[in-house]
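Shown here is a partial selection of chains from the complex, left in place.
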Amino acid sequence: MNSAQNSGTASATTPAATTADERFERGLALLREIGGQERPAVLDSTADIAPDLGRMTVSFGYGELLANDRLTLKQRQVATVAALAAMGTAAAQLRFHIDGALNVGVTPAEVVEVLIHTAGYAGFPAALNGIAVAREAFRDRPGLAFEPTETGERDQRYERGLAKLAEVDGHAGDAVVASLQDIAPDLGRYIIEFAFGDVYSRPGLDLKSRELATVAMCTALGTAAPQLRVHIHGLLNVGGTREEVVEVITQMAGYAGFPAALNGIAAAREVFAERAEA
Amino acid sequence: MNSAQNSGTASATTPAATTADERFERGLALLREIGGQERPAVLDSTADIAPDLGRMTVSFGYGELLANDRLTLKQRQVATVAALAAMGTAAAQLRFHIDGALNVGVTPAEVVEVLIHTAGYAGFPAALNGIAVAREAFRDRPGLAFEPTETGERDQRYERGLAKLAEVDGHAGDAVVASLQDIAPDLGRYIIEFAFGDVYSRPGLDLKSRELATVAMCTALGTAAPQLRVHIHGLLNVGGTREEVVEVITQMAGYAGFPAALNGIAAAREVFAERAEA
């Protein structure tokens, strides 16, 4: 970290330009869009023993953390659904946010694609358990317009995977696979054929959304720093901006904690510096 | 790692000075205090298929790991409740240890404050799910004296946050926020205003308990090494001793495994060396 970055003090940060009431109202408004209820459930579920936690969820978790336009609500819900499914520790919140995704206009098919996308980053159990939660969410919406996508396995997954790997990860992904040649060549082949040939190439969820989900997952998990760096590059490669990278990582502070977000920003800093030098 | 530290061999460690029966009896006694039952439930729940695991939980998990006075039982329960809530993978044990906290004299209000404190380190889902477990624990204690604290949001959270950040983290926290200026200034503001202005400044749980909980969480999670170092400094800054730092990290071996504890001790070693040089 160079001196230009370090010479400021904490007080160089400026206070929020909003009042407590403004943040609470903004949080309520966001939660109405996402949660679909006039009064957010979290206020009632915490009222009896921890009303301040409910208020902070509304005021900070929504009224500050989500209250800017750097990402759309659809993008935010894609990121949050992916992260919570990957974490595997928050089934109740995953259900709320799958509903939230549907409420803000993410289609059911897109929700399913996000959950399938988690398999490569957090394993099949996380993806399957996420699908089980989505099933309940869909079931509770009579008249939901949803036909499951069944692509089946398509030919030429190797060629398709190589092309998709280059499109998303460019040099960074290529280097990962090459580095596996001498020690674990099958794992390299699985990345090309399964991760990129099968999953990344699926229709129904655009590449930028996939990379937003991936950056969110790798940030929230906290165990995937090298992959987070590769996919911050990836998000930038497929049309994401630095602002969007920073915003989706920052959003993870609410769902996975500040350490996860801080360590994600550290990864972003390295990637931005690499790209500036290149 | 320098040669002075490495020159010993494993056998320089000395055996426990207790017998198996002594450790088992000591574990039973501790579990009576914490669990409130004459015979610990873990012996019955494991008797049919894994009686040795039940015995080891009593003898080692309590009769060795917790059987010293470097931390009080209240401090141990604060650390364990925070860690288990942050991990999000052990709801049954979280319930047991919330009850255990109440049994050893942690007040219900303090339990709630510990759980609110987890939000910044493990995310709002972990905190909300922990509060849900606490609700059940409180409900099952008729006559429990508990009125929820509702501070609401207080003015001047920025100034209050800066002051609290300096009080807890001194230079280390200041550097974290400053490093965010050029890349993620909002995240820096959230640390000052939310993490320190809103949460750390709350009444109802003293600063040393907050830092014991934080060190426990960052150790147990295993994904927050930079933050663990900052908060080992923090615990020492607010009156904790090196012995207490080592003890709370070691305690996490029982709840999150030896790797988590070992990696926590490695962080402590770095922090102690930094402070010795300064």
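Labels A and B are assigned to the chains in the order they are written; within every chain, residues are numbered from 1.
The rule we apply is simple: a contact is a pair of C-beta atoms (placed from the backbone, for glycine too) under 8 Å apart; a residue touches a chain by one contact, two chains touch by 3 or more.
Everything numeric in this text was worked out from a predicted model, so none of it was measured.
Q: Total copies in the complex, given 2 are shown here: how many?
A: So the full homo-oligomer, as given in this file, consists of 3 copies.
Throughout what follows, only the chains that are shown with their structure count from here on.
Q: Tell me the angle, as a multiple of 5 degrees, of the rotation that maps chain A onto chain B over the C-alpha atoms.
A: Superposing the C-alpha atoms of chain A on chain B needs a rotation of 120 degrees.
Q: Could you put a whole-Å number on the gap between the CA centroids of chain A and chain B?
A: 28
Q: In their shared complex, at which residues does chain B touch chain A?
A: Chain B residues touching chain A: 86-89, 108, 112, 115-116, 119-129, 131-132, 134-135, 138, 146, 148-153, 155, 158, 162, 165-166, 173-195, 198-199, 202, 218, 221-224, 226-227.
Q: Given the complex with chain B, which residues does chain A contribute to the contact?
A: Residue positions touching the partner: 1, 4-16, 20, 23-24, 42, 45-53, 55-57, 59-61, 64-65, 68, 84, 87, 89-90, 92-93, 221-223, 246, 249-250, 252-263, 265-266, 268-269, 272.
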